[in-house]
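The complex appears here minus one protein chain, its other protein chains still in place.
Labels run A, B and C following the written order; every chain starts at residue 1.
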């Protein structure tokens, strides 16, 4: 991987208000930083989820640093787009994205899940600026986003709304309630992104309760469906663009990903769904990601 | 309509244990009796649902008097097939079917929803022999039937399991949880029947929250889908037979029906979802159905 | 009727005195009417329903403000979270469904998405209580107070009649935070009027008394007032408190009742475990322990029947309150 477009110290450039529309190379560099953040904060906390955050990193980075129109220093800026992670357990990636984007200092990441920090195990509106709705119980987020889309329609505001879901989460019936609702009301400002990493807590999604053919399901629920390689940033950007263009239907992006992507010993292994790396494992992971715990935690603590 | 195959007084013939496998003409005659029962008991109670019971009458009659292997005098007969109405509000047709089939005396129908009767507004296991699981909150019945199918599989019992659902009910997410589960476990002893009458409480299903294309949805959830005219008994019997033959997938029958079918002023009118006919309306309805309140209530009370 | 129309006899200071014949009206209509008035005043008011437009009486709002009305269909979980999303964007959503489903089908959504986020969602739970009648147990919501009360940040109001439901609905809109409104299906006695005071979180002493306090909510407030009349003929002076807001609870008033009257009867059309009686008990043992009797549904499911039959059969009548008052007075006397 290359950092030639964005060094680890180019932090404030990611804090600018508005839609950043970064080019691919910068996004790739930022995604690498995010992965380092995730491993570092998990190693520090010794608690939390590794797998889903790493599979969500690339589209998450594309969302935050290319697509979303937000003002991190004014999280409730009336003109903002709305984003929400229905999979509340992927807080390591959510908080890393938020901190890198400027919602709060990077050093806060080092207090993930700690009693005296503001970064709860699952997203908490009460605790963290920029979290608009708490989450942690699966299946509820797309409904929340439907509400936001309806409110925006009432206000005749063109805001776009992005909702990140899990593939295991598709087993929750509420997903299909909100899916039906969004299509019925033709909420075309709404864009769902499914982290299709084929894993959930107890193993392969297809072994737990199969969700295939997932694209057909969403199509039968009257959504516009786009499938992408969820680690291929150009494909992701193209999907976001297509979603913007598509009128009369909400769009869902099936982002085919690999759980634990970016760390060799975590990749595609469901046992990394819900546990953090031990410190020695973190060092191996961070080495693969081109840094060390000492170096990267110092960067976080200094910013 | 003709009664030449089954007179109103041929009551006990419907009480025989086992699978009745009645021919079409007898089923048509019995369906007419059931419709008369429904109107009569609703007129007596002056409370309860008219629309859904009348749309469910034909396939309900085919189910009880042709398809199901049950022993009404021994409702927990170990060899029995299992039937369950997930739409608990259609008790007028459920109880009429049960009484005509011999689960309890016809005269009990005249105490529908009354304090001193055993026929609750919604099916109650505690109160009514033959009701195996209580219902009344929508969306839960197919899950119950999944449990029954799993239990039967554990016991290596070939029992078939029939679950009646509503079309408005398809809006409940739990339907899709159970749908996914049943397909995952290839519960081919399970047969769903959807009373596709295109109406729910607040109006047309497609106006409330559209469920189209419903067959595509069930197919995308890996079910075998059969569509029939839900008032055409030969089509219904053929669907039941096809469902029996189909292996490796559960089957759902989309029974296209008309809410309030059989009573001209109720037909296709959502306002009849949840109200009973006044006594004068009941007389008009019963006249259309070839009887009178006096005649039919006397039949009920005498049996 | 209004307090000014009627010349109070027994206790001149009483806020409420019942005439012999009381007007009957549906509490849910108070909800439906208030929504329209709120809609006129505040463009942020949005109403959602789960395929029960007329039963919950939000059809008034739907007719007047179709552009701010959302039909969600039969999907209560979805409705709770859509409301959260609306509130997150500054709307004041009122959702409406039967209380059995509002409190149970979307309990997780109420807890995590609405209450934990402390979002400004108002939950209209219709068809509370055994008086729902012929629909039977599944539709007779009787656990809402226990459930809602246990969830942090939630409030719950159980108004006693048409006017109080109207005021409770207005008050819910003014309160910043999630509120559950519980109301019933049937016509019930109108005991308050347009001008009877109503303060969110404060109980109201509807009639004074010195021997015991009857603390009630919902339709049981009427029964309590009737019970007081009977008790008066027996020389027992009963205070009647309308404790319309089981949460936030008017702890000071409950303590005052315990101290001043030395005995309490609670009355609610709700399960006995953890409801209003439970809430009052918790305060009483922590402040001024006095004998109490709880008039409520005794941990059993409802059933079909006429509302009046059921109120009788489930022991939710003035006579049941009178019997409880006699028991509590005997216990009070035997302690003294």
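Criterion: a contact is a pair of C-beta atoms (placed from the backbone, for glycine too) under 8 Å apart; a residue touches a chain by one contact, two chains touch by 3 or more.
All figures in this text were calculated on a predicted structure; none of them were measured in a lab.
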Answer for the absent chain's shown contacts is A, B, C
Contact with the hidden chain, among C:133, C:159 or C:291, goes to C:291
Among C:91, C:247 or C:317, contact with the omitted chain is made only by C:247
Of the candidates C:35, C:57, C:92 or C:107, the residue in contact with the absent chain is C:107
Touching the hidden chain, out of A:37, A:171 or A:195, is A:171
Across the whole complex, the chain not displayed is touched by chain A residues 45, 47-48, 88, 113-115, 117, 119-122, 124, 126-127, 134-139, 168-169, 171-173, 200-202, 207-209
On chain B, the omitted chain is touched by residues 82, 124-126, 132-137, 139-141, 143-152, 154-155, 173-174, 177-178, 180-181, 184
Residues on chain C facing the left-out chain by the touch rule are 100-101, 103-105, 107-108, 110-112, 115-116, 137-138, 142-143, 146-147, 149-153, 247, 264, 271-275, 277-279, 281-282, 284-286, 289-294, 299-301
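The rule we apply is simple: only the chains that are shown with their structure count from here on.
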The distance between the C-alpha centres of chain A and chain C, rounded to whole Å, is 43
Between chain B and chain C, the Cα-mean centres are separated in Å by 37
Touching at least 2 other chains, the residues of chain B are 139, 171-173, 209
For chain C, residue numbers touching 2 or more other chains are 72-73, 75, 77-78
